[in-house]
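This report concerns only the one structure given below.
Excluded from the complex is one protein chain; the other protein chains are retained at their positions.
Entry: chain A
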């Protein structure tokens, strides 16, 4: 079988994963921000050499990148203009007219990507049903295009009120712009994000336009570079919704690429859950700066359509630019190994979201950092062997870590530095557990019967204690945890999601209109997928976003993937009540139900993975050393055995408290837990009844 290569460009590292015939190679190279394709090409040559393959052996390259996200955060996108309805020049500046922090008089609100001078209006107006109240003033469109030309605009977003119901004015304005200015990249709100709520729709459209020229150039250079390096195979892009798409579609809707790395991590977890036949898991990815948690049921991450990018108020909800695009639903909080701890005015320990980053890094790195980070706290608890951190690649220094913990935490609370370290680790674990809880309530789900899949540098260290806090008794640490996102890319289907608004009430349900819309959406999605994966077997998923008439938040209800019959309508209505009750205990009597929008996803079938068979018990290896570790639940110090993961055969079991060490991370097995290597070589931690 031919090989497939995945490349994930992150802020610091470019991760690669290469697979052929069930064998896997991984590599990490430094990201080259000025010309990211160079890092990709360097890494590709390295991994090919390591695997002993030729470029022509690669049948498919799958790529994900934070490039678009970084352009939005650093404000390095195109000079973008917004053409909008007269009277609504400031929709993206007024936003929701709210402060995301009630008690901070000095907050900064996110600045719009398009300054007011380039937000240009034309007379036109539709009503909520898409009827024309005021025809488009075409002469005004021409005048504004001239203004844009004079201002040196590089990309155009068009956003008119109610265009998601009827795109006629947006389309006409775009046609005029194309005729006057061939080659100007144009994004229409009715295409980029065809949903109600003008701020979110315009914000998404503007962001798409803002990153489009840069992403189109980059993707072009990458394609050329790969071809010149002998990789003439197709190139697919990872989408934030968890599917893959072609370069052409990615270049049209680059905003759909923003969260591809974390999406890869979620797909990775979903695949692991399938390999192990675990129907309900919590994906827990903890890195240096943030932790991401994501609920995965029946081997598929949850889909969402709301996302915020480039938050200015640290990780505060509401302080970023809203995007309405298909994304994998997850929560990301400022909790990582580099997160800094301090004590607030009430004598409470706080952790993050400020991070020590790579420079100076935690105090224990000995690079001049004086503030205590989570890594310092883990070290103070005895969880790391200072001489052997990261496989001995880096030596940690205990004294500065204890000094930092003493000065910034312990001294203020009457605690010694070790207990201060305990407080910091407990607080960061609590914060991650709380994030998981909020994520669960927002999804209407619980943790009963769930397993955690822990990866990233910090996931395996903190996994068992977070599990205890949310009442989970099983933690899985897969192999390859350091490049989880890139491995996830290799597991993703070629997929495309189309979302359209069509208002319906069950009292007056128009079966023909709904079927017409769904058929058109289905055809569009099939077209994109067939282009990317000709002839591959596909699966179609249809969803209606529904709510009680008068409510503001919709619940997704699955529809049959075929034309609806009159008989289906009552079944869909009943499915809504059942779904609502699952979320909120009791249905509301006497209310009609409305449908706001529909989503159709077409995806190639992912090859079925048979759940791995169990493996016979094997002898446990001898510990490679013993460390004195302080338990965060009881505060007691005890001798924890340390095992080398490489020496643990499949089927080997060790009892906690202990540590399973490998170069990329350490897996902590708490008191009352045991750890067994499963048939796939993954570590499975189980908590015995307490």
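Basically, a residue touches a chain if its C-beta (ideal position, glycine included) is under 8 Å from a C-beta of that chain, and two chains touch if they have at least 3 such contacts; residues count from 1.
Everything that follows uses one rule, which is that contacts and distances are computed from a predicted model.
UniProt records the chain missing from this view under the protein name "Hydantoinase B/oxoprolinase family protein", selected from "Hydantoinase B/oxoprolinase family protein", "Peptide/nickel transport system permease protein", "Glutamine ABC transporter ATP-binding protein" or "Modulator protein RsbR". Here one chain is not drawn; of A:93, A:394, A:407 or A:652, the residue touching it is A:93. Within the complete assembly, A:161 is the residue of A:161, A:206 or A:677 that touches the hidden chain.
Note on the undisplayed chain: of the listed residues A:186, A:349 or A:481, the one touching it is A:349. In the complete complex, the residue from A:397, A:434 or A:515 that touches the missing chain is A:434.
The omitted chain makes contact with chain A at the following residues, 86-91, 93-94, 96-99, 102-106, 108-109, 115-117, 125, 127-128, 133, 161-162, 196-200, 344-349, 413, 415-416, 419, 422-423, 426-427, 430-431, 434, 437-438, 441-442, 469, 471, 503, 548-553, 583-586, 588-591, 634-635.
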